[in-house]
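With one protein chain withheld, the remaining protein chains of the complex are depicted in position.
Now for subunit A:
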Amino acid sequence: MLNALFKRFTGQTSTKDAAKKRLKFTLVCDQLEVNDSTLKNLQGDIIQVISRYFEIDREALQLEVQRDKEVSALVFNTPILCVKKEIATAVPGNKGGKKSYKKKKK
């Protein structure tokens, strides 16, 4: 107890605080890890939905998880070849260009 107080006053952080900090960070990262098969399934599903509205270049698309300290983002990039007119008009708010879905870190 006294030792802990002494360490606090002298500015030394106790090793268990370091352990706890590292643990919390690691557990968050662990939870955000996506395996390749999940990513592949997701890509298939996204293609299915988008293909209902757009002609897309299936070879050129990219799906990846971008991480930095604050947020993790799921980024899906695809060139659009053509809009399927008759369906696209039925669902407003769908415009061409890049699509990106952001997911905030918990």
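Assorted remarks:
Throughout what follows, a contact is a pair of C-beta atoms (placed from the backbone, for glycine too) under 8 Å apart; a residue touches a chain by one contact, two chains touch by 3 or more; residues count from 1.
Keep this in mind: contacts and distances are computed from a predicted model.
When the unshown chain is looked up in UniProt, the name that turns up among "Septum site-determining protein MinD", "Putative spermidine/putrescine transport system permease protein", "PqqA binding protein" or "Phenylalanine--tRNA ligase alpha subunit" is "Septum site-determining protein MinD". Contact with the omitted chain, checked across A:T15, A:N35 or A:Q48, is made by A:T15. Remark: the residues of subunit A touching the chain excluded from display are 1, 3-4, 7, 14-17, 19-20, 22-24, 26-27, 30.
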